[in-house]
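Of the protein chains in this complex, one is absent; all others appear in place.
All chains are identified by letter, namely A, B, C, D and E, in their written order; residue positions are counted from 1 within each chain.
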């Protein structure tokens, strides 16, 4: 421990994942002074069909408008 | 927040996921009076080989009987 | 409940998953005296590209050395 | 399965939790036709100090403004 | 990795947690031949008020009957 779990909606490239794992580990190490060998990062990608906000799935054509509502 | 995570064993259709995301968001909004734009729903599908109850995986031919035992 | 979630980095065979689900359920049943029908096990496999320790992803050629550092 | 996990930032009353567990189960049952006895709901409350959006913790006095930024 | 996360509804004693952590690690080590130093176990206890099955919270007086229904 610590275990950092990142749920991402978009597809990331191999390089982005490598950089994200390095940067999040480095920041946690710098701040909490925990040896990096004890810090794990797990990235989990979620398809647009399987994630939603405001009641609408990410792949809905009007997602940006519909997902920003204050009422339903 | 809130984040609602649904772990499902079966394959759901696109329409079922859309409806589930809408309905769970609506119920949470109705009950807790939190703006829908702040409510996220994440659906995670788990293969039958990777989930089990009572010690037996979901794809075991006798799953329904074996998974309902009170002893092992 | 209980729900036992196992995050695994490597690919496991069907037989390994069956055995792991049975063994983890049996141990929990033996120890906590909870009927096996109430114990679920979920296995989640994480690709080498999506998991890292010490700041380096599992598929880095020098992972075993780089991931065992005390500083960054 | 399915297991529905709800991460909530605010403190909810006992009655709200009961109602949320009932309503989310009912909606999942109605939609996916899974026997209710197989549907679990777990509610996890997260303190304002331990949750943040846009880089700011929920208990920051200007959270509503600061957490809605498009840049950092 | 692997990380084994156990969500438990009941309060467990210190000794039970120690034994559960040891037993689940040992079984995973025996089966998957992963060095024990790489195997983490996290136990998360969920209050009876915050967990439900079949639409009813664990602390409902008729939980055992109500949570075993096939309809709602």
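Keep this in mind: a residue touches a chain if its C-beta (ideal position, glycine included) is under 8 Å from a C-beta of that chain, and two chains touch if they have at least 3 such contacts.
This is a predicted model, so every value here is computed, not measured.
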May I ask you to name the displayed chains that the omitted chain touches in the full complex?
A, B, D, E
Footprint of the hidden chain on subunit E, which residues?
14, 17-18, 21-22, 25-26, 29-30, 35-37, 39-45
Omitted-chain footprint on subunit D covers residues 7, 46, 49-57, 60, 67-72
Residues on subunit B facing the left-out chain by the touch rule are 1, 3, 40, 42
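Assume only the chains that are shown with their structure count from here on.
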Could you tell me which chains make contact with subunit C and subunit E both?
A, D
Is the contact between subunit D and subunit E built from the same residue numbers on each copy (over half shared) or from different ones (under half shared)?
different
Rounding to the nearest 5 degrees, give the angle of the rotation that lays the CA atoms of subunit A over those of subunit C.
120
If you average the CA atoms of subunit A and of subunit D, how far apart do the two points sit, in angstrom?
17
Find every residue in subunit B that makes contact with two or more other chains and list them.
7, 30, 46, 51, 53
Touch graph of the chains shown: is it line, ring, star, complete or other?
other
Touching chain combinations (by label order):
A-B, A-C, A-E, B-C, B-D, C-D, C-E, D-E
